[in-house]
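What you see is the complex with one protein chain gone and the rest in place.
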Amino acid sequence: MNSWLYIGIFVALSLFFPALLAVLGWFLGPRRPNPVKTDTYECGLETVGETWVQFKIQYYLFALVFLIFDVELVFLYPWAVAYHSLPLYAVAEGVIFIVLLAAALVYAWRKGALTWS
Amino acid sequence: MTAMQIVFILTAVVTLFAAFRVVTTPNMIHAALWLIVALFGVAVFYILLSASFLAVAQVIVYIGAIAILMMFVIMLTRREMRDRGPQTGPQWKWAAILSALLFGGLVWMVESMALPAAPVGDVPESSIADLGKALVSPNGFVIPFEVASVLLLAALIGAVYVAWTRRNS
Amino acid sequence: MISLDWYLIVAAALFVIGLFGVLSRKNAVAILMGVELMLNAVNINLLAFWRYRAPTEPVGMAFAIIVFAVAAAEVAVGLALFIAVYRRFNSVVADDINLMKW
Partner (left out) sequence: MGILSQPIGVIAEWLRNLFLGWGLSEGLTTVLLYLIGAGVLATLVQVWVIFLIWFERKIIGRFQDRLGPNRVGPYGLLQPFADLIKIITKEVIIPREADKAVYLLGPIIMDAGVLAIWAVIPLMPMVGMDLNVAALYTIAVGAFATLGILMSGWASNNKFALLSAFRTVAQMVSYEVPTVLALLIPVLLAGTMSLQGIVEAQHVWYIVFAPLAFLIYFIASVAEVGRTPFDLLEAESEIVAGFHIEYSGMVFAIFYVGDFLHAFTIGALGAVLFLGGWRGPGAETYPLLGLLYLWIKAFLVYFLVVWARGTLPRVRIDQMMDFSWKFLTPLALILLVVAAVLDHFVMGFGVWGRALSHFAANVVIAVLTLRYLDHQDKVRESKRKMVAQPGQYPVARPPVPVETSTEAAS
């Protein structure tokens, strides 16, 4: 519990320091906004319409494969911690788990979901 | 009031407020950001419950992956970046009444049960290793462990199949 | 000391807020967010009971971690469906998707 107290304080401080920098910049710097300055910077062209671009599905697919991997890895970490006291068949179960994970990768690969186009 | 109780109440207030904003704010990206705050609050609850591993797993899985995926999809399924008009349907009053009734019922149920005021013991130092052992032990959770892997594999295959067509490439 | 019912009441509140979101929201992604809140409420309950009743056995943690896997699978497939629906209807607002409604 004590280590979490320290980490909580540390995280609060790590939010505080950059916030302090931002506030410092805000107060010490000049502030003279005008319409041209606060315009969106899009290569000097006038911005037409709302910011909206139809993005590629590709981004979703990368994030999706990442999500699946992330969750499976969360399962693997306790297994790795317990590893030294596991019998061989338990190690094998972990290996089966990793092989299934690899199968997911192979499917996404074969399907072309991981190819940037 | 002990320090722990103050931390608990602060976390509860922040979490529930954030959760409330998730379901009421009209801007979808803001809803996703409030969801992150709520999920982070839940991670703090896990720490208070001495489940450190689950707390970091919560941050990795929910904030690092699920919330990012949701923000991606919000931005992908969008004709304009701004949301206009009310985001709740006309049935919201009925939903509110039903939710309030359910909350009342749940509180009544919790209060009428005889619940322990303090934990029966401490969490052992080796709890993560115990979890690891239980996950692969035949007397423990080896079937759910492998099934979870198959489930995630199936989810990946299904999701890639549904979302991905050659037309996109 | 914090007693068990505090956790249960917070979890209940989180659950009903999520339920309200699921019932009242129009955007499909927002409905999914409500479901996530409900699943998190369930996880708080699982871990609270584990901590207060059986902290020496890893049962509660194992349950919670499997809920993670289920939530992740649900989000992955759900969002993929929304993308497919969006491609067909150009919208993910639940009211607009009324092909099967009469």
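Here the chain labels run A, B and C in written order, and each chain numbers its own residues starting at 1.
The rule is simple: a contact is a pair of C-beta atoms (placed from the backbone, for glycine too) under 8 Å apart; a residue touches a chain by one contact, two chains touch by 3 or more.
This is a predicted model, so every value here is computed, not measured.
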In the full complex, displayed partners of the excluded chain: A, B
Chain not shown: contacting residue from B:Ile29, B:Val110 or B:Ala154: B:Ile29
Touch residues of subunit A, complete complex, unshown partner: 2-7, 9-11, 13-15, 17-19, 21-22, 24-26, 28-33, 35, 37-43, 51-56, 58-59, 62-63, 65-66, 69-70, 73-74, 76-77, 80-84, 88, 91, 94-95, 98-99, 101-102, 105, 108-109, 114-117
Sites on subunit B contacted by the missing partner chain, in the whole complex: 3, 29-30, 33, 36, 52-53, 55-57, 59-60, 63-65, 67-68, 71-72, 75, 81, 125, 128-129, 168
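Note that in this section only the chains that are shown with their structure count from here on.
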Most centrally placed chain - per-chain CA mean versus overall CA mean: B
Subunit A and subunit B, separation of their C-alpha mean positions in angstrom: 17
Centroid distance [mean C-alpha coordinates] between subunit C and subunit A, Å: 21
Where subunit A touches two or more other chains, by residue: 57, 60, 64, 67-68, 70-71, 74-75
Junction residues of subunit C - those touching two or more other chains: 65, 68-69, 72, 75-76, 79-80, 83
Subunit C-facing residues of subunit A, complex: 57, 60, 64, 67-68, 70-71, 74-75
Residue ranges of subunit C touching subunit B (in the complex, touch as defined): 1-10, 12-21, 23-27, 29-30, 32-34, 36-37, 40, 43-44, 47-48, 50-62, 64-66, 68-77, 79-84, 86, 90-92, 94-95
Contact set on subunit B toward subunit C in their complex: 2, 4-5, 8, 12, 15-16, 19-20, 22-23, 28, 31-32, 35, 38-39, 42, 45-46, 48-51, 53-54, 57-58, 61-62, 65-66, 69-70, 73-74, 76-77, 79, 83, 87-89, 91-92, 94-96, 98-100, 102-103, 106-107, 110-111, 113, 115-124, 127, 130-131, 133-135, 140-141, 144, 148, 151-152, 154-156, 158-160, 162-163
